[in-house]
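Beneath this line is the structure, given in structure tokens, with notes to follow.
As you look at this complex, bear in mind that one protein chain is not there, while each of the others sits in place.
Now for chain A:
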Amino acid sequence: MKGSEEKMQEIILEARNINKEFHDPVTVQVLRDITFTVNKGEFVSVIGKSGCGKSTLLYILSTMDTDYTGELFIDKELMSGRPDTELARIRNEKIGFVFQFHYLLNEFTVLRNVMLPGLKLGRYSEQEVEHRAMERLKMLGIDHLAAQSAYRVSGGEKQRVAIARALINDPHIIMGDEPTGNLDKRNSDTVFNIFKELAEEHNQTLLIVTHDSEFAENTHRIIEMEDGRIIRS
């Protein structure tokens, strides 16, 4: 954790007074006045009971859900009210995703799945993107699967491919929605260890929604939610 003292001060993500309501079928306020910050290199978990609004919050933070009030800053830039194409570019460049269900594109190989966001960003040439993708697959110990079709690899492997994909553009922050929720104990541990290693050795910022308390206990910081409010952070 060398050098993390000054890095801790750098704010990657900031939420200010975020409120959200669902209107269908009746108006329910799901998020009330959410305000918090995440610093660079932090490994944060968000916990809470089902329906407390933790996933809803994550999708707002991820810029995919724009139907809220309040302000969201990523990398000190205001995200609220920006057009769809710009948000897509920001997601591409600055945010990596890992979902509960291992969303890979079944039409492509494992390697191509990892490469796609990198190709979309267009910062590197195709050869370089491929090289970077292989590096990340190697780091996660699944480089032997590179040429496989995405639908042929196992659940635990898929989640590791998804993590490799999330890492391809060196994002500011990786967000996860129950990334271990659908995995057995052994695979959960593998995924957790990868996250831990990313945070501690590569100074990667992580924000993970989970209801696995054992998972949460081992992260740097726990944000606990109840009825749309943060009760511990």
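Remarks
Keep this in mind: a contact is a pair of C-beta atoms (placed from the backbone, for glycine too) under 8 Å apart; a residue touches a chain by one contact, two chains touch by 3 or more; residues count from 1.
Just so we're on the same page, contacts and distances are computed from a predicted model.
For the chain that is left out, the UniProt protein name among "Acetyl-CoA acetyltransferase", "Branched-chain amino acid ABC transporter permease", "NADH-quinone oxidoreductase subunit K" or "Membrane protein" is "Membrane protein".
In the complete complex, the residue from A:S55, A:S80 or A:N203 that touches the missing chain is A:S55.
Touching the missing chain, out of A:F36, A:F73 or A:F101, is residue A:F101.
Between the chain not shown and the residues A:E42, A:E130, A:E157 or A:D177, the one that touches is A:D177. Where chain A meets the missing chain, the touching residues are 55, 59, 62, 64-65, 84-85, 88-93, 97, 99-101, 103-108, 112, 116-117, 119-122, 165, 177.
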